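With one protein chain withheld, the remaining protein chains of the complex are depicted in position.
Chain IDs A, B and C follow the sequence of writing; residue 1 opens each chain.
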Amino acid sequence: MSTVIKNGTVVTADLSYEADVLIENGVITEIGPNLKGNETLDATGCYIMPGGIDPHVHLEMPFMGTYSSDDFESGTRAGLAGGTTMVVDFCLPNQGESLLDAIKRWDNKSTRANCDYSFHMAVTWWGEQVFNDMQTVVQQRGINTFKHFLAYKGALMVNDDELFSSFKRLSELGATAMVHAENGDVVAEMTAKLLAEGNTGPEAHAYSRPSQVEGEATNRAIMIADMAGVPLYVVHVSCEEAHEAIRRARQNGKRVWGEPLIQHLTLDESEYFHPDWDHAARRVMSPPFRNKKHQDSLWAGLMSGSLSVVATDHCAFTTEQKRFGVGDFSQIPNGTGGLEDRMPMLWTHGVGTGRITPNEFVAMTSTNIAKILNCYPKKGAVLVGADADLVVWDPEKSKTISADSQQSAIDYNVFEGHEVKGMPRFTLTRGQVAISDGEVKTQEGHGKFVERAPNATVNRALSQWKELTAPRPVERSGIPATGV
Amino acid sequence: MSTVIKNGTVVTADLSYEADVLIENGVITEIGPNLKGNETLDATGCYIMPGGIDPHVHLEMPFMGTYSSDDFESGTRAGLAGGTTMVVDFCLPNQGESLLDAIKRWDNKSTRANCDYSFHMAVTWWGEQVFNDMQTVVQQRGINTFKHFLAYKGALMVNDDELFSSFKRLSELGATAMVHAENGDVVAEMTAKLLAEGNTGPEAHAYSRPSQVEGEATNRAIMIADMAGVPLYVVHVSCEEAHEAIRRARQNGKRVWGEPLIQHLTLDESEYFHPDWDHAARRVMSPPFRNKKHQDSLWAGLMSGSLSVVATDHCAFTTEQKRFGVGDFSQIPNGTGGLEDRMPMLWTHGVGTGRITPNEFVAMTSTNIAKILNCYPKKGAVLVGADADLVVWDPEKSKTISADSQQSAIDYNVFEGHEVKGMPRFTLTRGQVAISDGEVKTQEGHGKFVERAPNATVNRALSQWKELTAPRPVERSGIPATGV
Amino acid sequence: MSTVIKNGTVVTADLSYEADVLIENGVITEIGPNLKGNETLDATGCYIMPGGIDPHVHLEMPFMGTYSSDDFESGTRAGLAGGTTMVVDFCLPNQGESLLDAIKRWDNKSTRANCDYSFHMAVTWWGEQVFNDMQTVVQQRGINTFKHFLAYKGALMVNDDELFSSFKRLSELGATAMVHAENGDVVAEMTAKLLAEGNTGPEAHAYSRPSQVEGEATNRAIMIADMAGVPLYVVHVSCEEAHEAIRRARQNGKRVWGEPLIQHLTLDESEYFHPDWDHAARRVMSPPFRNKKHQDSLWAGLMSGSLSVVATDHCAFTTEQKRFGVGDFSQIPNGTGGLEDRMPMLWTHGVGTGRITPNEFVAMTSTNIAKILNCYPKKGAVLVGADADLVVWDPEKSKTISADSQQSAIDYNVFEGHEVKGMPRFTLTRGQVAISDGEVKTQEGHGKFVERAPNATVNRALSQWKELTAPRPVERSGIPATGV
Partner (left out) sequence: MSTVIKNGTVVTADLSYEADVLIENGVITEIGPNLKGNETLDATGCYIMPGGIDPHVHLEMPFMGTYSSDDFESGTRAGLAGGTTMVVDFCLPNQGESLLDAIKRWDNKSTRANCDYSFHMAVTWWGEQVFNDMQTVVQQRGINTFKHFLAYKGALMVNDDELFSSFKRLSELGATAMVHAENGDVVAEMTAKLLAEGNTGPEAHAYSRPSQVEGEATNRAIMIADMAGVPLYVVHVSCEEAHEAIRRARQNGKRVWGEPLIQHLTLDESEYFHPDWDHAARRVMSPPFRNKKHQDSLWAGLMSGSLSVVATDHCAFTTEQKRFGVGDFSQIPNGTGGLEDRMPMLWTHGVGTGRITPNEFVAMTSTNIAKILNCYPKKGAVLVGADADLVVWDPEKSKTISADSQQSAIDYNVFEGHEVKGMPRFTLTRGQVAISDGEVKTQEGHGKFVERAPNATVNRALSQWKELTAPRPVERSGIPATGV
């Protein structure tokens, strides 16, 4: 069985050119003129791009005895509908749980995935077992990225010496550190203070974690990563302060990447001041939406390269679930959707305005993260030998985003009413057409786990530099040498 | 009894002008031409300036069962010899000790002081008693500045929620926060790692606490202070990273001050690479000396106003005491001298080069800190009604710094061999001549405690702004307002 | 004749304290408790502050065959009504005109002034005569500040080598450079382009000179001043880009000051989008009003010290004059009023919110500029011997700004409808009460020219540093030393 995509323009992070693409057994086998296959997809007027990779999703995430409402089936279906062909979820061990046991739980959930996926491992507690498990996870389970929470005190949060210990361990293992960067101590105190003062509405969620709280934690994680000699990936960078810390680090030659979310790029804090409680509560996520100044900063970061990847932090809760927090914003489950909308929204506001080029779009939505995750060019590429995770992108196709027509399981959409221009004509997951001009043809369980090896090029380079510049003792002939 | 200083030029932070100064009962009673008094001091060719205030000293500080070697007698004598007429020491409660008990211990030591002094209170642990004692300390004991250690893990260090709690308490009390800003978790881990790798010499002290470790903690303290609504004073700012954090904060309108030390302004890290162990160990202090890039940053900060005060962190240990750390740098007592040398060194390298003006010199050595501490114009001023803490400064007087001729009790001087030009002809403490053209006439026990009231102008302004911009709940008619 | 101000609190840039102030012959002769004089002014509940100094006004400025509408009489009357007791106007030589002849013209106009005043000299062309006149102006006419226009191409603008030549001359003479910083080449081209495209309305004035055009020129002037070794004062800093350039310069230890205007601190660019042409045209000035981001930057600069002085650039044109530019924005005379409103507006939005303290208010409106201009403490001080240019400030007095009740000769006010709280109860010019609780008692011709000597402290320090760091030839024994 072979498929050929004809009459389109291949657009990658690297270049654009006209060519047909031949796919056999889920893999790209030829790129060139006049290709033939059993099945033909017409890409006239379209761009043939690497399918999107969303490196930040939480599908069927355990929460207060229930789960986030999009699971690996509906979540990946939503992704495919928007041109995303791979997601990376966060495996979250319970306190005291072995990392390997946690992976088992995630393996169970992910069997239903419609597209390929991978996991980041979260370090949610610290101990000898975690230290030992990390090696197994890296060397036997194909996971080279480890998330740490500086927020969620009393639950997921780790403190600075645990962070430093874990980062040093990652450096040894050739893996990469990730952080959710907000100062959990301050958020906890602010939350208590706001509630005590009668600030109980969803807007107080934003008050409880201002941008400088995120900036501080980002800055701290960067320092600790540099001391440990490990590359760092900062998830959901929402504000100038965090971006500034990343920018400053990069300007000192540090290996740090920042990930803004499509929500923070296009929505702002005024959503929380909406008179409708549900409207506001549905937008509660961490970090919260920020003002226009921060938006400008994020866009500029993407344009200049100080920020690298656009993700969603897709973690969908229904209105009913959100209402757990009526009367107490701290009980509103944190998270919004976005998997289906990330690529059309970024194209519309980025490529459609001239802020970014189509090649940069591919870099930000797919190729950069594939390299960071060390699964390039299996993913994120249009190259012979690469997985045929492709999106045939029609720059003229448009729609108005609405919950009524979305794939996600929830009953609203934070982008409701937004017009997008630029959408998938076809989305292919390992060669299989999952979306065909609006028609959903996904296949539950088609998705496979993507293993990712450690010791990527950047890790090796960083280790070399750290070794070269490591502290050396001063040679002294007698100690103490002076008399008194 | 009256004293008149004649034929000099009064130089304050505000302006310079020729006038005589009349002193009666330890207070300035008249400034103008042709004044007369019982005693006359000739200031021909000299500047009559406010005596220096060193806001950062540790005299007779308890340490490993012994004490730092300069006590309130020798320390203040050294200060007076260099033109400094007031020192502020840090009162350090033991774990669990009442703040008031700690003050008693400090009261006992300070009875021998040759010049006036005050205390900062350190918050070295956290609990209800500390919370309550803080009010007493502020309202009854005349202390409005509270130091917090982000380093010295397992001893003085407080963590982020304690810091936030303490800062909020200070905001309520109208007091000011101070921090020793180095990330204690990282320093502790680095120390262990370096020792394990055989990096045991004094240079490893510097390796264990690179500049970014200081920058991180500074940045963190600033965020927490802003969230708490309290002005922040960062002691011993030694590097660009910490200075950058302060600068950035000030550029966001935050009330933050930075204090470089004269050592960091004039000495650099190459001292630690000296082949003589004693030479290197004698320079061990925290933060350690940095490279020239950091020196340039500190000077520029003083010139532009992003740094405010030059201090010493005078904490003198003999060579014998330093040798506790032979074979293990972490056992070298931290601290150097500087009380006698601060003003001549700063004049020589600052005014003598044109980098700063004489008025700016007065601001940095005396007036700025008097205002920050809220004891201006009793101290730090040449005004009628002010204490006659004065230095008659001879810009032509010079010497070569040497341990042989110093007042300090220790057997070396980190500035050994440095030439200075610009020294006191006379130093007066509340009108009494303590130093007269090189002759030491100090009087043990002459010094008195300086009480400092809370709610300084800056504290009030900051509280007003924080009140104005405090979070307000969104008014909603029904919650949730939307049906499902 | 003596006057005593009783029951008030003296508030200076340096400190606040309760005292009476005695004035004799226009000079402060005593400050202290229980003073007596012929006349008594009651300052109960008020602050006795140095009268404001507005260093940037254009009174009766020649323009297109007519003049700006406020002359030295109405302009200084407006100033006094708002608490300002000294203004500095710009003496503008015609092309080829001797600087001394220009001063004569300005001397003639200024005879009607109600309060003291001084002049900045503008360097509007370059040649040997200007070079020679500069010395006379500095040494015989008491002017030590020289303005240069980087904008107004074909009229006032000087190019870079003229600027460098003039700055070097100023360095020799111990004077200080000033710049109007906008890139005149770009403004001229943009103006032509906008008009050609049909952008003829007042909003196009703003389009023709975006913030980066100001930032560039500021940055350029700073570099040239540093190369020439002269302190630099940047007038009407309106935006982040210019402020950033100043900040960066100061952080490199350069002697640069920035002057935001009260208009830019409190009004924004939306004024130009007003549907009423007159409304927009009345706000046309250079630089134009900016957006909120820039306002925030200016406030932060004042708070942190990277900006130093608040002025007005008062240059008032009537609506009739503004209408010269109907159909062609480039013909709208540039300028707005503000002399009467500067201090109440700054107090309201600065002290009234807690952003600045009363002492900082005095620094920004009076003392800082008096020092920069080298007329301190004759002006800008409440000290014995200083001119009794004083404002008795009532923090509870309020009004709504309106053209109906203003002193200015024009028919509108850009702050129309703004509420202010904090106004003069009395304004005294050299001891004479000009404003008494709203009653105007100014005396035409009372004002005198204020001479200002060169070689201020900062100039001397800078020259010393430049001499110390001047290029030195490498000593070589033979040149070329190597054979070929």
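Here is the rule we use: a residue touches a chain if its C-beta (ideal position, glycine included) is under 8 Å from a C-beta of that chain, and two chains touch if they have at least 3 such contacts.
A quick note: this is a predicted structure, and the numbers were derived from the prediction, not measured.
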Original post:
Any idea which chains on screen the missing one touches?
Top reply: A, C
Subject >> Option from A:195, A:303 or A:409 whose C-beta touches the chain left out >> reply: A:303
Original post:
If the hidden chain were put back, which of A:168, A:205 or A:250 would touch it?
Top reply: A:250
**OP:** Check each of C:5, C:115, C:256 or C:280 against the chain that is not shown and name the one that touches it.
**Re:** C:280
Original post:
Which of these touches the unseen chain: A:266, A:359 or A:432?
Top reply: A:359
**OP:** For the chain that got dropped from the picture, name the residues of chain C it touches.
**Re:** 159-161, 164-165, 168, 183, 185-186, 188-190, 194, 197-201, 203-204, 207, 210, 212-213, 215-216, 219-220, 223-224, 226-227, 244, 248, 272-281, 319-320, 323, 326-327, 411, 471-482, 484
Original post:
What residue numbers in chain A mark contact with the hidden partner chain?
Top reply: 13-17, 247, 250-253, 299-301, 303-306, 351, 353-359, 371, 376-377, 381, 457-458, 460-468
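As a convention for this text, only the chains that are shown with their structure count from here on.
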**OP:** Please decide if copies chain A and chain B contact each other with the same set of residue positions, more than half shared, or with different positions, and reply same or different.
**Re:** same
**OP:** Would you mind reporting the rotation angle for the C-alpha fit of chain B onto chain C, rounded to the nearest 5 degrees?
**Re:** 180
**OP:** Would you mind pulling out the distance in Å between where the CA atoms of chain B average out and where those of chain C do?
**Re:** 37
**OP:** Find the geometric centre of each of chain A and chain B from their Cα atoms only, then give the gap between the two centres in Å, rounded to an integer.
**Re:** 46
Original post:
Do you know which chain B residues sit against two or more other chains?
Top reply: none
